[in-house]
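Here the complex is missing one protein chain, while the rest keep their positions.
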Amino acid sequence: MSEGHIIALAHQFEDLEQQREAASLGMWLFLATEIMFFGGLFTAYTVYRMMYLPGFDAGSHLLNIKLGALNTIVLLSSSLTMALAVRAAMLGKRRHLVTFLVLTMLLGLAFVGVKLTFEWHHEYVEHLAPGLDFDLNSPHAKGAELFFVFYFTMTGVHALHMIIGVAVMAVLTWQAIQGRFTPERYNPIEMAGLYWHFVDVVWIFLFPLLYLIGAHH
Amino acid sequence: MSEHVMPKKLYFLVFAALIALTLITTVVATIDLGPLNIVIALLIGMSKASLVVLFFMHLKWSTRLTRIVAVAALFWLAILITLTLSDYTTRRWTPNPGTWETSGSQ
Amino acid sequence: MSETAVETSPGVHYLNVKYGVKSWLLTTDHKRIALLYLVSITFFFMVGGISAVLMRLHLIEPRGALLEPATYNKMFSMHGIIMVFFFLIPSIPAVMGNFLVPIMIGARDVAFPRLNLLSWYIYILGGLFTLYAILAGGVDTGWTFYTPLSTTYANGQVMAAALGVFITGFSSILTGLNFIVTIHKMRVPGLTWFRLPLFLWAIYATSIIQVLGTPVVAIAIILVGLERLFHVGVFDPALGGDPILFQHLFWFYSHPAVYIMILPSMGVMSELVTCFSKKRIFGYSFVAYSSVAIAVISFLVWGHHMYVSGQSVYASLVFSALSFAVAIPSAIKVFNWTATLYRGSVSYQAPMLYAMGFIGLFTMGGLTGLFLASLATDIHLHDTYFVIAHFHYIMVGGALMGYLGGLHFWWPKMTGRLYPDGWARFAALVIFIGFNLTFMPQFVLGYLGMPRRYAVYPEEFQVLNVMSSAGASILGVGYLIPLVYFIWSMRYGPAAEANPWGAKGLEWQTSSPPPTENFEQAPTVTEEAYAYGAMEARVV
Partner (left out) sequence: MWFGFPLRPEQASTIAEGIDNLYYFLTAIDLFFTAVIFLTIFYFMVRYRRRSQQDTPEQIEGSLPLEILWSVVPLVLVVVTFVWSTSLFIRNARPPEAATEIFVVGKQWMWQLQHPEGVREINELHVPVGRPIKLTMTSEDVIHDFFIPAFRVKKDVVPGKYTSLWFQATKTGQYHLFCAQYCGVSHALMRGEVIVMEPQDYERWLSGSKKTNSMAASGAQLYDQYACITCHGAGKGPAFNDLYMSKVRLQDGSTVTADETYLRESILFPSAKIVEGYPAIMPTYKGQLTEEQILQLIAYIKSLGTTERKAAQE
């Protein structure tokens, strides 16, 4: 073992392989926790969609499916750049790593930006924000209101996850610029990648459940 | 944990598939297929998620333990949803609470 | 493995290697973190205990002897929230788990030491929110936060208390996550799964529940918070919601949470029973697998809390059948512990007395669970004192007895000091008697129909209530005795040798207290757990 390895190795581990496996297992377990966290929301969503089917369709119909699709593509692209960032880290290509990390952050911010300015703001102005200002002239207003409760909660929690992800990545980018990652030690990048892809996967389900169910009306 | 470095081409291929599926699901959603709409949307969603998990998250090349964790989480989610719905889907079988046996036999 | 052997001069251990507040508050040593937890959960135990004492005093008279009904309601809410989330759930995992998991597998620390410290801080932060809620007016929703009472009708600091529970949940998740990774990835060479001490199997099973169950109650609490703050109708039927959905989400976690409390205790039992009878455990693999079985089944039974809630009867039937299934792995454990004593060399030191108490009380508590899994009888017993008695037999007679047994067992290892065994045995006896006197009458009370959470009650229930309160005062004294002699022993107790009980297990092969890196030299394992047959080979 060379000097560099020992510096990267925390004292409780025997070797780097063990350390990396531990980190990876820990991350996957954390994602399992996240699945159950969003799972509780999905369960509640399912129950109320069954109760208020027309209301949920009506609510969904009020969303902008084009923006939803656009944001889906933005987020999928950020997943691609993230995967490429991890690959660059594996190969030790520092310039590429930094570039892809920055791209990922920008795409992530673009997603949140679209969400905030063109969607949430718009919906608030249209009196579609339950609890703050909800006024919908529809026979299904009650179901639609519940739909919007879930819409804001789910997208809000999701966006919060994105913002945390971007913050983590900002730190990683800084460290990458300083050359803290090597082909032997790129764990943090890989873990951040897993997290980011997971957030993407959540959106992959939010998109049909929120935007698509009412599109055919 | 994978030691392999995947070729860039693979990532781009997966990405292309993801975009294609997104466009397909968006278009299909605008056609009224009755209850099939949600089924198709979720099936496409699951395929997309599988692509991301298998390739971007490298689950395809991961250890058995990692796969067990991923499957266990989904299994537990299934428990939560199934058993909760076992209440909601069967409540209507007892329209008049208390007389559920008579009404069930209709 | 040259870098693992740390230079340690004799007499230096994890307690005296550094001094000062900072060396404790910024430590990443799992053993020191365990002690941080020990101190904090003892504090919360006393807060919860005081509220219990006040409640029992109040209930001496049918009209209430002490408190306003509103105050009484705050008392039982506080008792529930504190005891469940701030004492029982962290108790064995966070104190003994933290101390022992790395040592038992021969590792230097848990997989993520800094995360471990963070867990403690999160726990404290959650605790502060809850204490604030109590001091700033209290909460009166009960620990169950049922909607729409909690979202719409309750006054008081519901948000602060809910937030406290929410935050503490993350501490629980991170601890569980840490242990799973540690047990998977950091065992020393030779320590295969079926050589693990059964305590670790139990902790592992517990961690699964913590990791997969806790997030669901977290999201339920978020929804309650949103409803309370913004008056949107997630659960309030006046706004279109369904209050029963909250109960589903809540019990999806909170029923398995009962097993977060009892499983680690069961693990402690396996250690105690083997050590104090010098026997390997009877049916190792059955005891090990039953822990995992309990963890899995625990997620399938939550609906038995909702038989009378308006839940569909078909769902109730399914949940009833599944609930009965838990009886089998639990029974397997009890029988195997008992069989372990057969032809052993049984000694009656204090930890063993707690263990014997545990087995008896857990049997009693577990079997009374059958009354509540059964649809016909649960309808009558639901939300009466029978339920209170049942879960106290599990959580106090079971979980807390196990915790105390484990604490007495590993105290010499944790502190390097012995406590007076005579006093400890006396305390075990007092606690056992006091406990039964407190909770046995409550079974009868419950069947007679006294509902729980009643600040005042009809006069015919008085005799049994007074008996229960009398028992509680004995129980209270019983808990104070260990507190006194443990504190005494920290300063004046005779020094403990490395293995005072003649026990097996890696934790007994290092000095008491252990050095910071746990072992002078990384151990290897060549035999199964509880290999008491080879006793002579190594005289301690």
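Couple of notes before you dig in:
The first chain written gets the first letter, and so on, giving A, B and C; residue counts start at 1 in each chain.
In the analysis below, a residue touches a chain if its C-beta (ideal position, glycine included) is under 8 Å from a C-beta of that chain, and two chains touch if they have at least 3 such contacts.
Predicted model only: the values in this text are computed from it and were never measured.
Touching the missing chain, out of A:P54, A:G131, A:G156 or A:P188, is residue A:P54.
Summary of contacts with the chain left out: across C:L118, C:V292 or C:V346, the touching residue is C:V346. Annotation: of C:Y121, C:Y153, C:F194 or C:Y492, C:Y153 touches the absent chain (contact as defined above). The residue from C:L15, C:I359 or C:A428 that touches the chain not shown here is C:I359. Panel shows chain C; residues 69-70, 73, 140, 142, 144, 146, 148-149, 152-154, 236-238, 240, 242-244, 277-280, 282-286, 308-310, 313, 317, 320-321, 324-325, 327-328, 331-332, 334-336, 338-339, 341-348, 356, 359-360, 363-364, 367-368, 370-371, 374-377, 379-380, 382-384, 444, 447-449, 451-458, 460, 463, 502, 532-533, 535-536 of it touch the chain omitted from the view. Panel shows chain A; residues 52-55, 138-143 of it touch the chain omitted from the view.
Here is the rule we go by: only the chains that are shown with their structure count from here on.
C-beta contact counts were set side by side for A-C and B-C; A-C has more.
With centres taken as mean Cα positions, chain C sits 36 Å from chain B.
Within chain A, residues 21, 25, 29, 32, 36, 39-40, 43, 47, 51 each touch two or more of the remaining chains.
In chain C, the residues that touch at least two other chains are 184, 212, 216, 245, 248-249, 252.
Per the touch definition, chain A reaches chain C in the complex via residues 6, 10-14, 18, 21-22, 25-26, 29-30, 32-34, 36-41, 43-44, 47-48, 51-52, 130-132, 142-143, 145-146, 149, 153, 157.
Of all the residues in chain C, the ones that touch chain A in their complex are 1, 3-4, 102, 107-113, 173, 177-178, 180-182, 184-186, 211-216, 218-220, 222-223, 226, 229-234, 239-242, 245, 248-249, 252, 517. Every residue of chain B that touches chain A in the complex is listed here, in rising order: 1, 5-6, 8, 11-12, 14-15, 18-19, 22-23, 25-26, 29-33, 37-38, 41-42, 44-45, 48-49, 52-53, 55-57, 62-63, 65-66, 69-70, 72-74, 76-77, 80-81, 84-85, 88-89.
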